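Taking it in order: structure first as structure tokens, then the write-up.
One protein chain omitted, others in place.
Naming follows writing order (A, B, C and D), and every chain is counted from residue 1.
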Amino acid sequence: ERTYTLPGEIQIAVLPQGVTWIDVDGVHDTGVIQAVGDAVGIHPLTLEDIANARQRPKIEDYGDYLYVAVRMLAPGDGEFNSEQVSLVLGRGYVVSFQEQPGDVFERIRERLRAGAGRLRSVGPDYLFHALLDAIVDGYFAKIEELGERVEIVEEEVVADPDRGTLQAIYALKRSLIALRRSVWPLREAVAQLERGESPLIDETTLVYFRDVYDHTIEVAETVETYRDMISGTLDVYLSSQSSRMNEIMKVLTVIATIFIPLTFIAGVYGMNFAYMPEISHPWGYPAALASMAAVAAAMLLYFRKKGWI
Amino acid sequence: ERTYTLPGEIQIAVLPQGVTWIDVDGVHDTGVIQAVGDAVGIHPLTLEDIANARQRPKIEDYGDYLYVAVRMLAPGDGEFNSEQVSLVLGRGYVVSFQEQPGDVFERIRERLRAGAGRLRSVGPDYLFHALLDAIVDGYFAKIEELGERVEIVEEEVVADPDRGTLQAIYALKRSLIALRRSVWPLREAVAQLERGESPLIDETTLVYFRDVYDHTIEVAETVETYRDMISGTLDVYLSSQSSRMNEIMKVLTVIATIFIPLTFIAGVYGMNFAYMPEISHPWGYPAALASMAAVAAAMLLYFRKKGWI
Amino acid sequence: ERTYTLPGEIQIAVLPQGVTWIDVDGVHDTGVIQAVGDAVGIHPLTLEDIANARQRPKIEDYGDYLYVAVRMLAPGDGEFNSEQVSLVLGRGYVVSFQEQPGDVFERIRERLRAGAGRLRSVGPDYLFHALLDAIVDGYFAKIEELGERVEIVEEEVVADPDRGTLQAIYALKRSLIALRRSVWPLREAVAQLERGESPLIDETTLVYFRDVYDHTIEVAETVETYRDMISGTLDVYLSSQSSRMNEIMKVLTVIATIFIPLTFIAGVYGMNFAYMPEISHPWGYPAALASMAAVAAAMLLYFRKKGWI
Amino acid sequence: ERTYTLPGEIQIAVLPQGVTWIDVDGVHDTGVIQAVGDAVGIHPLTLEDIANARQRPKIEDYGDYLYVAVRMLAPGDGEFNSEQVSLVLGRGYVVSFQEQPGDVFERIRERLRAGAGRLRSVGPDYLFHALLDAIVDGYFAKIEELGERVEIVEEEVVADPDRGTLQAIYALKRSLIALRRSVWPLREAVAQLERGESPLIDETTLVYFRDVYDHTIEVAETVETYRDMISGTLDVYLSSQSSRMNEIMKVLTVIATIFIPLTFIAGVYGMNFAYMPEISHPWGYPAALASMAAVAAAMLLYFRKKGWI
Partner (left out) sequence: ERTYTLPGEIQIAVLPQGVTWIDVDGVHDTGVIQAVGDAVGIHPLTLEDIANARQRPKIEDYGDYLYVAVRMLAPGDGEFNSEQVSLVLGRGYVVSFQEQPGDVFERIRERLRAGAGRLRSVGPDYLFHALLDAIVDGYFAKIEELGERVEIVEEEVVADPDRGTLQAIYALKRSLIALRRSVWPLREAVAQLERGESPLIDETTLVYFRDVYDHTIEVAETVETYRDMISGTLDVYLSSQSSRMNEIMKVLTVIATIFIPLTFIAGVYGMNFAYMPEISHPWGYPAALASMAAVAAAMLLYFRKKGWI
């Protein structure tokens, strides 16, 4: 095995069984892409797709080679970052184009360097599978992180929801929409590989593509399940907010409603009529207070009976 | 028939017609899985799937054997617990891998020990069917329990809904989402078996797989129906809560609205103007009270006519 | 033609052209089912399905016979009652199993007794079709009744909606979910018959199955249309309730809002300050009343201009 | 060409190339249908379908003839009226059955009478196509009318929505549901014709059926688009109603909230305590009024700063 590090972020690894892996970092230099493309014989349309970093995940069979464009999730935590990876599988070689340095292929490089194992003894289709598999595994890491955030939000909604919870819910929704947009076409592309229509993929390797396909289905379904769960969480949040608000308004309205008749009674005896027999009676004041208390008690009882307080 | 209980929770039953059933409890010991896999010739990818307890339900045909991964619902009541069961059907043997001891296969073991019946006289495909059937029957038990809870919640919503009802509805929704996630791929996997493309399954046994398929469809459709019903129940709950709240607010607002004009009249005659002819009139006070009563009665009549009280 | 009435609710009719129709009422006596099954040669799995009254509508081709399980709607009005009917079509015979006495086959029996007509001159497939057709016709009766109830509810919602309307809407929704659950698999089952893959069904009879299939599609689509309509009705109900509530709250709040400033003015002149020039002025009282009237009129005008009253 | 007008609303036109068009108005007289059916050889099941005016749109190939049932929209404006038209295409003849006199075929009759043109020189399949085309064109007229009503409602919702707008929205929704119910099966039926599986339709005529199919797709998609638009309009209406209501309640509540503290201050100085130093102070009254004005101004400023008014 020999590894060349050319200028311009190109790494070439020639494996013992005659497989060449060309890894290109940075697709913005069209000259480099053109040169690599000319060297292995890639169609101009494919080169355009490689250079266009907002390509939709897809697979295209050009006879001499297979072209796969997928989105690779950045290995680090935090924000939802993805970059485009273009893989080209030809007779005896694999070319990978990345937008930026830094990828999920480190383990594959280590296994190649370690020198043993299946990866060094079989054809380029297996290496191609290993690259795809590493990318799909990157989705699992993201999915797990999202799953944890979904669970945290679900607990927050039940325990102590606030405006931040709502924003977290909407942020998760947006992340899931973005992830879904990457996963679904990826799944279709891998399904096409798994059907084994290309002579570039050996029948013994097909079972590994079936495994990758399985993983993409699992990612896709988990995304759907999380979408269902986050929708449910949003419903719980909105309904709990609305019922909390209703509770507050109800209590406040009950307080107001109890005092309004009492204030009315006080108003009646605050009138300045010359002839008001109750006014001059010695028991008038206590009787008025007592009647107020009675009205308040009656209303409270009525509200309690109705289940309003 | 001989049954060996090896260390490491492996049970081997050799049936008279030459069928061997190897039942492995616990998939966390990769050494055991590897050993069993080597003994009967299982592909490394399958062994990985067996060890991965969060495998999606699926079926894979490796030519020499069929691999089926399904989720088995824990036989007990209460929480929604599931564990993964991996079944491998080969020529002359069936291997089952479970995550933990405790399963739904007890009745099959009893029938095997009882010594008679179809199970002892036919090939491994029938045993394989029996295991799958027992797992699917476990779903029916869960489905029935969920159905009872759906009905209880439906009655509660009509009779006496409270916050607990809402939580029960959301818990049911979550359970149904989880169940759906297990059932749909299971259904697809059994459908593939039922199409009878594998030579490992005899044509006379196919009719039994059709029966299992039928059951998985029924489970899947019942889950959908319950989802529809629980959505309807949620709508009823929310609408009843909102209309109850509205009812309360309406009554309280009507009370407040009736007293506000009366309090205004009292306020007018509480003013301290030097020249207020009504004040010194002997009938002033009764007239004020009467006018208040008249205003209140007029408003009540108006509200009643409008259908507000 | 001879008709035997055996003990145990079995009726056997042997038609002139050699067709035997065995009609079994009550599937709870497994002995009877077993006996009939043995007599004509039915697979044990089919017998299990016949005995299981909560079987999903389906069709199964066992080579020697066709097994169809459908739900029959009880002929009477009122509640949505259904029972399971199992039909078995073999060479020269039709067996029907019902849960309870009372069915939709009376007209067929009459036609058989009447002695003439197509039913007496052709094979068992035509009789089989006639039974299925009678069952599907029973769905039409139910559908029409539901359609009338949907229309009544639609009128009620526009004319005079109350809580009973809401309950009627939810009851209709539930009935339509239940009906849908019976109709969709029935439709699939009849579609399979109509494709004419079974040698038990003569090509000249196929056109009749196409007719039945057509009816099941019509039932299924009508159910969907009613679901759409009832959803729309629910929306109308909820929006009319909410806008009526809003109307009430608005009027009450307007009344309160008009009186609150007036009460404030009265409160000002109810203050006991020693030096209040307006108080002792002879025109003070009329001026205060006039200013109150002016404030009220101004607010009313403003509210009217804004379109709030 | 000869045209016979028989009693019983049957018109027969024999075209020069030997094509006979029999047009029957009124399907309630089963005798007439039976007679026509016998004359050209129509299967009893088709005759039943013709007589059943609530038939679902469909196409059936009986080998000797094609039977098509469609709903024809009444040519006039206004309400959504449809009647069933049954078309039978056989060798050398077309029979059309309508529920009532009055149809969309007038232009075809005129073209036939005018004597020239394609319609008079080709086979019955072209006439059959012309009838179908006229019916589908009737849908376009309806669709356009509905489109105008959708636009009017959309403008009303933005400009000056009232309860009538809501009713117009729901009426449009209902019309679209009804139209959809006619269009979708019609589309399926025409699709079947367009696939050209029947020997009754010449290959050169197929392109015309493709044109009709195209029109049915356009009608179906326009109905879906209008459903989307009317749903959006309903959302706009509901949200504008709710935000208008909220606006009113907010203003009224702000007014009430400003006056409540002022009334409280007035209430304090309306108390009759013997020792209240402010009362007897000459600046007491102006100070009280000034403090009230200050409180009101402070609250107004606060509300404005918060953006509530």
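Everything below uses one rule, namely that a contact is a pair of C-beta atoms (placed from the backbone, for glycine too) under 8 Å apart; a residue touches a chain by one contact, two chains touch by 3 or more.
Quick caveat: nothing in here was measured; it's all calculated off a predicted structure.
In the complete complex, the residue from D:Q17, D:N81 or D:T225 that touches the missing chain is D:T225. The missing chain, though absent from the display, is touched by one residue of A:A74, A:L119 or A:A288; that residue is A:A288.
Within the full complex, the residue among D:I12, D:A53, D:V268 or D:L289 touching the omitted chain is D:V268. In the full complex, chain A makes contact with the omitted chain through residues 43, 45, 56, 58, 60, 62, 163, 166, 170, 173-174, 177, 181, 185, 234, 238, 241, 245, 248-249, 252-253, 255-256, 259-260, 262-263, 266-267, 269-272, 276, 278-282, 284-285, 288-289, 292. What chain D contributes to its contact with the hidden chain is residues 207-208, 210-211, 214, 217-218, 221, 225, 228-229, 232, 235-236, 239, 243, 246, 249-250, 253-254, 256-257, 260-261, 263-264, 267-268, 270-276, 306, 308.
Assume only the chains that are shown with their structure count from here on.
Considered apart from chain B, the assembly falls into separate touching groups, namely A | C, D. Rounded to a multiple of 5, the Cα-based rotation taking chain A onto chain B is 70 degrees. Computed from the mean C-alpha positions, the centre of chain A lies at a distance of 39 Å from the centre of chain C.
Looking at chain A, one finds that residues 270 touch two or more other chains. The touch graph of these protein chains is an open line.
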